[in-house]
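Structure, as structure tokens:
The block that comes next holds subunit A.
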Amino acid sequence: MPIPSLHVLILSALLFAIGVIGVLLRRNLVVMFLCVELMLNAANLALIGFSQRLGLLDGQVVVFFVIVLAAAEAAVGLALVIALYRSRRTLDADQLNLMKY
Partner candidate 1 sequence: MEHLLSIVIFLPMLGAVCLAVVPRTRIGAHRAVALVAALAGFAASLVLLGRFQSARADFQLEEFHRWFAMGGFQVNYHLGLDGISLFLVLLTTFITPIAILGSWSVTKHVREYMIFMLVLESGILGVFLSLDLVLFYLFWEVMLIPMYFLIGVWGSQNRIYAAVKFFLYTMFGSLFMLVAVIALYFWHGQAAGAFTFDYPQILAAMEAGRFALPLDRQILLFLAFGIAFAIKVPLFPFHTWLPDAHTEAPTAGSVVLAAVLLKMGTYGFLRFCLPLFPEASVTLAPWVSVLALIGIIYGALVCMVQPDLKRLVAYSSVSHLGFVMLGLFAFNIYGVQGATYQMLNHGVSTGALFLLVGMIYDRRHTRRIADFGGLAHRMPVFAALFMIVTLSSIGLPGLNGFVGEILILQGAFADNHTFGILAATGLILSAVYMLTMYQRVFLGPLNRDENRALTDLNLREKLTLVPIVILIVWMGVHSSTFLRPMDASLQKALVRVQQVRQPPPVIHEVNREPAGGGAPGAPAPQAAAPTIR
Partner candidate 2 sequence: MTVVLFYISAFLAVLAALNLILQKKTMNAALSLVVCLAALSIIYFILSAPFIGIIQLVVYAGAVMVLFLVVIMLLDPFSEVVLRNHNRLWVFFSVLLGGGLFALLAFAFSTWQPPADTPAIPAAARNTEALAELLFNKYLLPFEAVSILILVAIIGAVVLAKKQPPARR
């Protein structure tokens, strides 16, 4: 019995929304980053779901690329976090406001 693709997609949307809420709510840079990862994964889930429903593999290829991208993003993002932490000694996103207005 096939999984209703709508449910898959709703799950994806839910995860995406949770990711968005998390990014907006959390102040820890790393956790915010994690939430962004969650958003990416939500997109991935949607792609997989579509791929399955449409019977086309392209979606999976895209997911493959996205995973690679996520890895790359993680590398750079965490490097940035480290650099920032070195100079500012904080991971609080709300203290990142040297520049404003």
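Just so it is clear, a residue touches a chain if its C-beta (ideal position, glycine included) is under 8 Å from a C-beta of that chain, and two chains touch if they have at least 3 such contacts; residues count from 1.
Candidate selection criterion: all candidates are chains of the complex that A comes from, given by their letters.
As the structure is a prediction and not an experimental result, all values here were calculated from the model.
For subunit A, the touching candidate in this complex, among 1 or 2, is 2. Subunit A meets candidate 2 in the complex at residues 1, 3, 5-22, 24-28, 30-31, 33-35, 37-38, 41, 44-45, 48-49, 51-58, 60-61, 63-65, 67-76, 78-83, 85-86, 90-92, 94.
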